[in-house]
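One protein chain omitted, others in place.
We call the chains A and B, going by the order they appear; numbering starts again at 1 in every chain.
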Amino acid sequence: MKLILRINGATRQVEVDGDTPLLWVLREELGLLGTKFGCGAAFCGACTVLMGDVPVRSCSLPVSALGDGVVTTIEGIAGREAMAVQRAWIAGDVPQCGYCQSGQIMGAIALLKANKRPTDRDIDQAMSGNLCRCATYVRIREAIHAAARDLEGPR
Amino acid sequence: MIVRLLIPVAALTLVATAMAQQPDQARSIALFREAGKVLQSPRCLNCHPVGERPTQTDRMTPHVPFIVRGADGHGPAGLPCNACHHVANYAESGVPGHPKWHLGPASMAWAGKSLGEICQQIKDPARNGGLDMPALLKHMAEDSLVGWAWAPSGKRTPAPGTQAEFGATMRAWADTGAFCPPD
Partner (left out) sequence: MTPALPRRLLFAGTAGLLVPLGGVPSRAQSTGVANPEITDWIVIAPDGEITLGLSQPEVGQGSYTVLPQILADELDADWQRVKVRFVTGRDAYKIAFKNEPAVQKEGASMSTTVLYARLRTPGAQAREVLIRAAAGHWKVTAGQCRADKGVVVGPQGQRLSYGALAGWAARLPLAASPPLKDPAQFALIGKPLARLDTVAKCTGAAVFGIDVVVPGMLYGAIQSAPSFTGSLTAIRNEAEILKLPGVRAVVRLPAVHVANEEPGSQHPGITQGPRHNAVCVVADRFWQAKRAADALDLVFDPGAGGDLSTAKIDGLLHTAMMADKAVTAVETGRPREILQERAASIVERRFTVPHVTHAPLEPVNATASWKDGTLEVWGPIQAVAACQDAIVASLGIKAEAIRLNVTFLGGSFGRKIVPDYVVQAVHASKAVGRPVKLIRTREQDLRHGIFRVNAGGRFRAVVDQRGYPLAVQARVVGQSLFGATRKSWLDQTPEGAWDESMVDGIYNQDYRLPNFLVETVDTPLPVPVYFMRSVGSTAAVFFWESFISELAHRAGIDQYDYRRELLSDNALARRVLDAVAEAAQWKARPGVVRGISYNCYVGRGGRFRTYVAQVVELAPAGDRFAVKRVFCAVDPGLVVNPNTLTAQIQGGIGFAMTTALLSRITFANGGAEQSNFLDYPLLAIDGMPEIVPIILPSDRPPQGFGEVVLAPLAPAIAQALLQASGRRIDSLPLPVEAFRRPA
């Protein structure tokens, strides 16, 4: 089926089986390779993209269900929270192998959009769906706190 | 494997209807025990957990990822249920879905509780979300998220019977006095 998708501020047309997971449409039809395949079943979060402000697992969303939803991938992130998160991630040298990091960053952006000053517990609850086998969780936590401070600005 | 109800529901319901408005404690409790086979199926208990975390699969293992109820049963800030659970079951990933996907409220925690305790909760508008008996019966018989339990897809065992049978059993229970099992 032909579908019109709204991705990263642009309108893209694809012709795919509507039951295909959004993840594979992003990667193979649109060349947006920053979104990763990890488990295919929403256990690991490597494929997380934003639909509106929701950190959607793109492996578990049929592309036909997207409707007029607005999708943002790691390649298209913009806005205050996104820039604060990306800055904090780079300053904190968060990644090790880096494979999960697109998903981690999308999860952190969604968290900060929903909660301006998350506690450790808030971070645990919102980010536990983004697995990191290198376990760079200490730096993920620090980077989210740093991004939150950055967003608050100087007092 | 579908667990069949021990007593034919239709028969029970017919008898109960014939004796409408006649409180009958033993029959009412027996009817609730029948309904309990649905209420205590993994399909219902997984999303009516005691505590903050739901479970999943027929074996009721902890939900992966670690997720919590959140303020309104729709997950914590930043990771709502609909990050993964979309409007319908999705065979490609095995993730179940429904437009209203969320957890039962903490006041309606069923997992680990006795059928008697579940029954008292269900009847209590202070705990069941403010439903009186007609509203409660309608919810059980017609709500489409409740109905998901009979069409869960994948390897999940559906709740026993059908939603219509379940609704009829609940109605018969109410009609016989809505008595709760003592245990």
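Here are some notes:
Note that in this section contacts are C-beta pairs under 8 Å (C-beta built on N, C-alpha and C of every residue); 3 or more make two chains touch, one makes a residue touch a chain.
What you see is a predicted model, and the numbers here were worked out from it, not measured in a lab.
Only one of A:Leu30, A:Cys44, A:Leu112 or A:Ala148 touches the absent chain when the whole complex is considered: A:Cys44. Subunit A residues in contact with the hidden partner, per the touch definition given at the top, are 16-17, 20-21, 24, 28, 31-41, 43-44, 46, 73-75, 86-87, 89-91, 93-102, 105, 123-125, 127-141.
Take subunit B: the residues that touch the chain left off the picture are 56-57, 61, 64-66, 92.
As a working rule, only the chains that are shown with their structure count from here on.
Between subunit A and subunit B, the centres computed from C-alpha atoms are 34 Å apart. Those residues of subunit A lying in contact with subunit B across their complex are 19-21, 40-43, 45, 48, 54-57, 59-62, 65, 107, 110-115, 118, 122, 124-131.
Across the complex, subunit B meets subunit A through its residues 64-68, 70, 76-80, 82-84, 86-88, 90, 92-95.
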